[in-house]
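Our next item is chain A:
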Amino acid sequence: MLQDCRSFPAILLLNADRFAERPANRFKTRGIWHTWTWREVADEVRALAFGLRELGFRSGDRIAIVGRNRPRLYWAITAAQSLGGVAVPVYHDSVADEMAYVLGHAEVGFVMAEDQEQVDKILSLADRLPSLRHTLYDEPRGLRDYDHERLHHLDTVLTNGRAALERDPAGDGTWRAGIAAIRSEDLAVLLYTSGTTGRPKGVMLTYQNLISSAVNANRFDRLDETDEVVAYLPMAWIGDHIFSLAQSYCAGYCVCCPEAPDTIAQDRHEIAPTYFFAPPRIFEEMLTMMMVRIEDAMPIKRRMFHYFVAVARRCGAAADAGAAVPLTDRLLYGLGSILVYRPIKNRLGLSRIKVAYTAGEAIGPEMFGFFRSFGVNLKQLYGQTEACVYITMHPDDAVDVETVGIPAPGVDIRITEQGEIQFRSPGVFAGYYKEPERTDEIRTLDGWVKTGDAGYLDDRGHLRIIDRAKDVGRLTGGGLFAPKYIENKLKFFPEIKEAVAFGHDRDHGVAMINIDLAAVGNWAERNGVIYASYQELAAHPQVYDIVARHVAAVNRSLAADPRMAASQIRRFLILHKELDADDGELTRTQKVRRSFIAERYAPLVDALYTGPGVYEIATEVVFEDGRKGLVSGRVQVREAEIVAPPAGPASVARAA
Partner candidate 1 sequence: MLYHEAGQYKTTYAQDMALLPIAQERWSLAGLLVVAFVGVPSMAFLGIPPFDSDYVFSAILLPFLILSLAALGLNVLVGYCGQISLGSGAFMAVGAYAAYNTAVRLPELPILVALLSGGVAAAAVGVAFGLPSLRIKGLYLAVATLAAQFFFDWLFLRVKWFTNYAPSGSVTAPPIDVLGFRLDASVERYLLVLTIVVLFAFGVKNLVRGAIGRQWMAIRDMDLAAEIIGIRPVYAKLTAFAVSSFIIGIAGALWAFAHLGSWEPLTFSIDRSFHLLFMVIIGGLGSILGAFLGTAFILLVPIVLSRLPAALGTPLSTSTISHLETAVFGVLIIVFLIAEPLGLARLWSLAKEKLRLWPFPH
Partner candidate 2 sequence: MAFVLEVLLGGLLSGVLYALVALGFVLIYKASGVLNFAQGSMVLLAGLAFVKAQAALAAIAPFWLAALGAFVFAAAIMVAVAWATQRFVLTPLLNQSQLSLFMATIGLAFVIDSLGQLVFGSEVYALDIGLPRDPVFLLDGVFDGGLLINGLDLWGAAIAAVLVVALVLFFHRTGTGLALRAAADDHAAAQSVGIPIAWIWFVVWTIAGLVALVAALLWGSKLGIQFSIAFLALKALPVLILGGFTSIPGAIVGGLLIGAGEKLAEVFLGPMLGGGIEYWFAYVVALSFLLVRPQGLFGERIIERV
């Protein structure tokens, strides 16, 4: 029984029994999908565990997992756990320095790497990692001539493991006994969160944390062994660990790994998952892709598309509000299903979706409504690594884009005097690895975790998020300034990829904008605007006009909310380069690092408060291979249209 299992290796053995011949993993490689049943996975994991043991892996050892989503990398996690070890998944795209810190801090003795690229990175760090003993790799290409003293192809490890198992008839029993001895409060994984500032922190999660969260979530959305997901988000991210490992183990559903980064969309289309998680960015990309393509379609098709999108929106809004949908609309919706909705869901690989979640960032109401109105059960959740993801989530019958839903099963929520959201749950992490003081900063003695987000519970008990608590600032005039809130509103326009708003301790708001090259580039192509580079396109007056319209629209919507009216954007500029995680401007999860940007582009921030005009700026950038260079450009600051707040009594901010 599942409730008797205290660890993932134990659940794996259970699944090998209860779901024996059901698929556990699929992996597209060499052009076709290879499938492993739960029984086969259990067998591979056991062989891998024995192989690891042959290499000297012992209880308490750490194994870093470095690479893109591949079944064998997931297996390595469970295999290590079955020996009493701890897995440390690492972002595969982190640069050498970041990786060195994490591997050193976690004191990993083993590394499970995907391929030559990662092995090269690890080998280059070898001197700085005294604890590192062995490196394993999955993909042998290019590695044949490497020194294999401490480097091992996974196939060899598996073969050795099987041989060891054969030599020792009692081995299996010992292994199983070891698994049975794992306690639920033992450490399962260490996940390093990059955070918006400072060094990454190692979040310690126990089996109990992960399993209880997973079981609760599976129950909440009625997920079972018939479901399928596509694993495509970084393995080091808690979301992927929960969706592609913890929940899969608990429910018994199948996890499919795509072939290559370039084929994710195609592979999703082929698999058509039933359960899907994506940050708003992915939905944004889908939407942008659709809009760009439909612009190229024949006018009649374009009009049909927009017409039925409108129909769906009408019906969807009514349905979500619980109102009756008129018969004509229902008929039209049926027609739209045939002509638009189903084909589009089919194209996006969303046609079998039972539940889809978005989280991590606020999602645009337009976009959210768009997918929902097409019949995709898209919901929001609010979560953190420290909570094993789930804090709040939308129940199927009460989805509202303005909120992030009700507390997940087993989660308690409270809002502090300062408006900060705090939670308590079985999923609450065991602490930051080797950093008790940082743990204490965030977790109270009675087990409440400070999220650092500002928000409030509405009258239905749904949580609404405004911004990071520390980011919610004040204008000198006293008005509330929630930069993220404004940035999100800006980013809901397809032409705007990123926005950074400033206004704390200032008398008005300003914004730096990053245009979306795909969307604006497409516009340029259709309108005969010629450009040679991102920089040139960003500086184009017509592009400025477009952005100015969007800023004005945001100002209008801000003006409508008395709490926010004062924080309208008075001036903006379009940055001459794309914000980039390699330059430290974004986190690895692609969130803007506002304070870093404020510092890096200080002259531009000053310019925004100086007045309109053209300013020179030069910035250092890091190329993919690690070299650095200078990008310089002229950036124009423009005035934006300001809207007078609606007439009425003095607007008083309520939330703060």
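If you want to know what made the cut, all candidates are chains of the complex that A comes from, given by their letters.
Basically, contacts are C-beta pairs under 8 Å (C-beta built on N, C-alpha and C of every residue); 3 or more make two chains touch, one makes a residue touch a chain; residues count from 1.
Source: prediction; values computed, not measured.
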item: Chain touching chain A (counting every copy) in this complex, out of 1 or 2; value: 1
item: Residue ranges of chain A touching candidate 1 (in the complex, touch as defined); value: 26, 28, 31-35, 269-272, 290, 293-294, 296-298, 301, 304-305, 338-340, 342-347, 349-352
